[in-house]
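Missing here: one protein chain of the complex. Every other protein chain is in place.
Naming follows writing order (A and B), and every chain is counted from residue 1.
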Amino acid sequence: MNLFRYAAPQTFYPLAGRLQPWFAAAAIALALAGLWVGFGIAPADFQQGEVYRIIFIHVPSAWMAMFIYLVMAGYAVFTLVFRTRLSGMMCRALAPTGALMAAISLWTGAIWGRPTWGTYWVWDARLTSTLILLFLYLGYLALIAAIEDTERADRAGALLLLVGVVNVPIIYFSVRWWNTLHQGASVSLSAAPRMASTMLAGMLLMSLAAWMYSIAAALHRVRSIILERERHTRWVRQLAG
Amino acid sequence: MTELGTFAWALRRDLRLAMRRRADALNVLGFFVLACSMFPLAIGPQREWLQRIGPGVIWVAALLATMLALPRLFEHDHADGTLDAMIASGRPLSLIVAGKLVAAWLVTALPLIVLTPLLALAFAMPAEAVPTMLGALLLGTPVLLGLGAIAGALTLGLKAGPTLVTLLCLPLYVPVLVFGAGAVEAQAAGLSPYAHLALLGAGMLAVALAAPPVAAQALRISVE
Partner (left out) sequence: MTASGFAGLRAADLALARGGRRLFAGLSFELGAGEVLLLVGPNGAGKSSLLRALLGLAPLAAGTLALAGETIRPRALCERALYQGHAAGAKGELTARENLALAAALDGTTAGDGDAALAAALDEVGLARQRDVETRRLSQGQKQRLALARFALALRARVRPLWLMDEPSAALDREGAALLQRMLDAHAAAGGAAIVATHLPIAPGAARVRELRVDAFAPRRAAPPAAAVPEPAGLAR
């Protein structure tokens, strides 16, 4: 089976359509399982009580935001080096989901912070890094929206992603350095409670659920992007009837 | 023309152009001084507060002032067709970009650094802290310009250019800010600033090597 034929938007479109419901179903199933474990089965934390359970949404979304950025950077390499059209479309499809994950992570972090530390926002290392990651996503989205020529937009966005992905470890390192220096507040949302194995299972399930959701959302979005980009071609016009 | 010749060509050219447009460089300098001056006016003249925020304020003001210079880097050349001529000449574009960046640093960042001791005075910075501040700025401003050049090249010719450049640059500037301001604060806390400065130095070397080719690639993408 020649996988490369799926690099063409025309062949990828129906494949994405067939796969997407499976990923959506997997996302729902895993999310239900994860929420059941996280909110139902895992024991209450010794220090923080029930509130800590928000970690089952906070941490997986933070991981996902980072992971999606890496995947986008991978596609960016294809866009720049091989000039493939579909890789640029996949970047565009993934970006809103990545930004959403970062935003969810920040929001749940704030919800967690309020009852635990009395404040909605703390400048701890992970939250600050996630905030900067959100800005990187917003920068990418703003750049591709501002450029009218789609090929230039794809390639410019790809270059921005590669510059960003190289800088992300540096940014993370610098933020952690900065955070440990200014120990003043000494509150840290990354000081997670010691994990019982059920807690770990819950986080894993929710992470997988977030992953399946991201794939499903990206497949759905890329189908719309393909239709819009290829609207001049014969196969799309036949599809439209 | 040799490689060095191409670099020197771009450097001399941009320096000469900057001399003809002196107002631009003065603008940047004025912004730097004014921005720094806003803080004591807003916060109050207590010595301890000023000493605490001094390094940070000077760094942020230098950062924002350097960003003012970024649109000038490529926009004018793009508008009057000289950028096309440079790309079409077949000369190594990254060397031309490198020359332009060094010229921009000499015209924009160096005056800032020269003025910094005066501003350090305004923020009651202790005398030992000033060399550290200057060293950090010397090492950090090239990184700001290098990353900014990439952002400027990507947003060439766009209406939303300058605001977009700000959005793209600021996340990337965070490490420079952390280590740059951190160097002075570490020294104030009695620790050695050398770790911070070494990291800044490493960043500067990395940017000196990588920013010109990446910005050149970004220019080719934008010009297509």
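Simple rule for what comes next: a residue touches a chain if its C-beta (ideal position, glycine included) is under 8 Å from a C-beta of that chain, and two chains touch if they have at least 3 such contacts.
This structure is a prediction, so every number in the text was calculated from the model and none was measured.
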Among B:26, B:88 or B:189, residue touching the chain not depicted: B:88
From B:1, B:114 or B:198, residue that would touch the chain that is not displayed: B:1
Hidden partner interface residues of subunit B, rising order: 1, 9, 13, 16-17, 20-21, 76, 79-82, 84-91, 220, 223-224
Positions on subunit A where the hidden chain makes contact: 83, 148-151, 229, 232
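The definition used in the following text is that only the chains that are shown with their structure count from here on.
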List of subunit A residues in touch with subunit B within their complex: 80, 132, 135-136, 138-139, 142-143, 146-147, 151-152, 155-156, 159-160, 163-164, 167, 170-171, 173-175, 177-178, 181
Touching residues on subunit B, where the partner in the complex is subunit A: 147, 150, 154-155, 158-160, 164, 167-168, 170-172, 174-175, 178-179, 182, 185-186, 203, 214, 217-218, 221-222, 224
